[in-house]
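Only a single protein chain was left out; the remaining protein chains are all shown in position.
Up next is chain A:
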């Protein structure tokens, strides 16, 4: 089977626009949460979220004009804008902007989203009610469709290989990377841009997740403390937004062009709970089987895992995942570090799995596990090291990233260090 490595990284997160800026703030234990600024949320049950810091592009702020022509910005929903920014960073990082036709034919794109153009759909629905159907923009549909993140990215760079988009709620980013890696393994492409993007922070997005009783509501006075996986005072997830995109590449292809190789995609597992539309099965068996399948694909025993980036959303489900991980690791549990970076950046829904896989790649590169912040009063006793409130310097050869989504959809990725 062809090997697949990661050769480029890009992200827009609530901590910063950019991989290194985000990573250093993550390790410093910063939180991207704050009172919602992009619209007046004071009438909603949840008044805070992890929004992208917008600005002139300096100091890690996100300036849309740096990434997409102003005229084009009007034609796409924000989730596509974030995806295009992350993709540009990733291809720059990988130094992969081929001009020759053969390379372009062998490069594909698989960037998904959980919900897609939610705000644009909501705004257009309001417009049609106020002004009638003739005022609907011709860019409404192509600006809202989930696969138009992949579509726009492919058009920008001329990538003519597989053009696909995953839609599996909060597992989207992980599924996209896993599926794209398989396309390379099977020879459908030599290079894939893969990841997820999401822009759900809007009145309809918050109200919708509030109605599902999924969001944190009690920390309006101290939003930076709201996302607290495994903590006794957690009360739901904090919504985030942003995008993560990686360049995946066939190993020999990367070697031949002298590309920087961050890590290898060693394994990928995916399962379904067949249990409930929003809740995970209480015994965590879907997540357990997903992790187990990923390790089997990697040809590794559970004891080979050094770091786990948990799904860990800061909801009641944290303990279900934790139980499944403990069961998987058995006696190896005490030597494993598992953290939830959602404590810092919130839950990026369809982008979460991609951004978190990138954190695993960086953990392998820098040999450090990012912390679980706000873990002041653990609700559970576990032999695992949850890296409470401080990063953990340690050997990390193999990292596992979990993503679980509404509908009972589970994905696990195993990433490993490439020596030599």
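Here is the rule we use: a contact is a pair of C-beta atoms (placed from the backbone, for glycine too) under 8 Å apart; a residue touches a chain by one contact, two chains touch by 3 or more; residues count from 1.
The rule we apply is simple: contacts and distances are computed from a predicted model.
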Handout entry: Absent chain [UniProt protein name; select from "ATP-binding cassette domain-containing protein", "Protocatechuate 3,4-dioxygenase subunit beta", "Metal ABC transporter permease" or "Acyl carrier protein"]
Key = "Acyl carrier protein"
Completion exercise
Checked against the full complex, the residue among A:139, A:251 or A:275 that touches the missing chain is A:139
Completion exercise
The one residue from A:43, A:71 or A:129 touching the chain left out of view is A:71
Exercise for the section: Could you please point out the chain A residues that touch the chain left off the display? Expected result: 69-71, 134-135, 137-139, 142
